[in-house]
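A single protein chain has been omitted from the complex, and every remaining protein chain is retained in its original position.
Should a chain be cited, it is by its letter among A, B and C, assigned in written order, with residues numbered from 1 in that chain.
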Amino acid sequence: MTGQAPLSPQTTPKPDQERDPALPPVVVRIQAEDFDPAAEIEKLVAGKANIGAVVTFTGLCRDEAGRLAALELEHYPGMAEEEIGRIAQEACRRWPLDGILAIHRHGRIAPGGNIVLVVAASRHRRAAFEAAEFLMDYLKTRAPFWKKEHLKSGGAGEWVDARESDNADADRWTR
Amino acid sequence: MTGQAPLSPQTTPKPDQERDPALPPVVVRIQAEDFDPAAEIEKLVAGKANIGAVVTFTGLCRDEAGRLAALELEHYPGMAEEEIGRIAQEACRRWPLDGILAIHRHGRIAPGGNIVLVVAASRHRRAAFEAAEFLMDYLKTRAPFWKKEHLKSGGAGEWVDARESDNADADRWTR
Amino acid sequence: MQIRYFAWVRERVGREAETLEVPAAVTTVSGLIDWLAERDESYASAFAERDTIRVALDHEHVEHDAPLAGAREAAFFPPMTGG
Partner (left out) sequence: MQIRYFAWVRERVGREAETLEVPAAVTTVSGLIDWLAERDESYASAFAERDTIRVALDHEHVEHDAPLAGAREAAFFPPMTGG
């Protein structure tokens, strides 16, 4: 098997390990419903007056030049939450964060619709940017989600192929 | 004079040059009023169904462990808009963007208040992340804004010192 | 052992999940794939592109040479395409 991005297996916590109480809150949700980025950000930073930087990533369903009717997102319930949680915990160990959040939708999503939201809050700009990008890079290659296309032409949907560039993006963090 | 981050002076457009019509919309605003990140993002992506990634940076006024009553932001009217516009145009040339926005506030801002908003939208995740971080790094070192602290103790405010690390952050993009 | 399949692996096998008695001689992920692929043509087709198949044991990614080591659930799926 090739291309599986390693996630510092030495430091990845087992699900039954306790969280380090010094680490910031981690919010991970897998849901069919849409999310409201502004409301999620507000909850994450509320009452913390020492946050200087909030970086938000929103992943949207593209229409692929008008070809796509919808994406269908299949996921592995249970593991999806746990795996994204492990990646978020690793981000908390690597950067001084005041909060980190990831919401990933499943089910049928139309072009222009939200797929994923990642928010990282920190005192420092670089930490917030890097933690958000790290979380997205690993989420792409490690979170158990699979996209199937439904075409406007009504043709049988194809499973979206994994992109080698996504593995390369994740591998950057191990250098 | 040392530490001035270069911004590809060969390619930086003069203010009287025409924008390349192939480049995406650039929104730059300098204002005293607060902004609404969600509303700004909605306007930027509205009607563009081929955007796959939106990265947002919000810079907030920290309370500096309770020490700070407010920050006062002085700016150079005219040049502030033009300089941020030049940086945003450069980002459009470097990455395939579908939209880029920067709003910077001036005047008195209390802890927890918004200072700056940057949004980059693209088909691609890496382009949106890198363009937003590039814009913030150059904005920190080149946009004519200066912060003065007002302390809760009532003590005379100090001008915030520029951080060498900010120059180093901007220099990354010239390597 | 609970076995789960996702995306095109699920479509090829023709089921989402099943509980199977895995022989004691099957001790690794790789051995489990061999054993499943021999069940019938649907399984053989699902596991034909063997190197592309990803595996999780009890919700954690593992390599093909990992021992089963008493895992209660094994899952097989293509490379992930979320985000």
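Note that a residue touches a chain if its C-beta (ideal position, glycine included) is under 8 Å from a C-beta of that chain, and two chains touch if they have at least 3 such contacts.
Only a predicted model underlies this, so the values are computations on that prediction, with no experimental measurement involved.
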| item | value |
| --- | --- |
| For the chain not depicted, the shown chains it touches | B |
| Identified contact with the non-displayed chain, of B:I41, B:A70, B:I100 or B:V116 | B:V116 |
| Footprint left on chain B by the chain that the document does not show | 1-4, 15, 59, 73-76, 78-79, 82-83, 104, 115-116, 136, 139-148, 159-162 |
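What we mean here is this: only the chains that are shown with their structure count from here on.
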| item | value |
| --- | --- |
| Identifier of the chain whose CA centre is least distant from the whole-structure CA centre | A |
| Approximate Å spacing (C-alpha centroids) for the pair chain B, chain C | 48 |
| Rounded Å distance, chain A centre to chain C centre (Cα mean) | 25 |
| Per-residue multi-chain contacts in chain A, two or more chains | 59, 136, 140 |
| Multi-partner residues of chain C (each touching 2 or more other chains) | 83 |
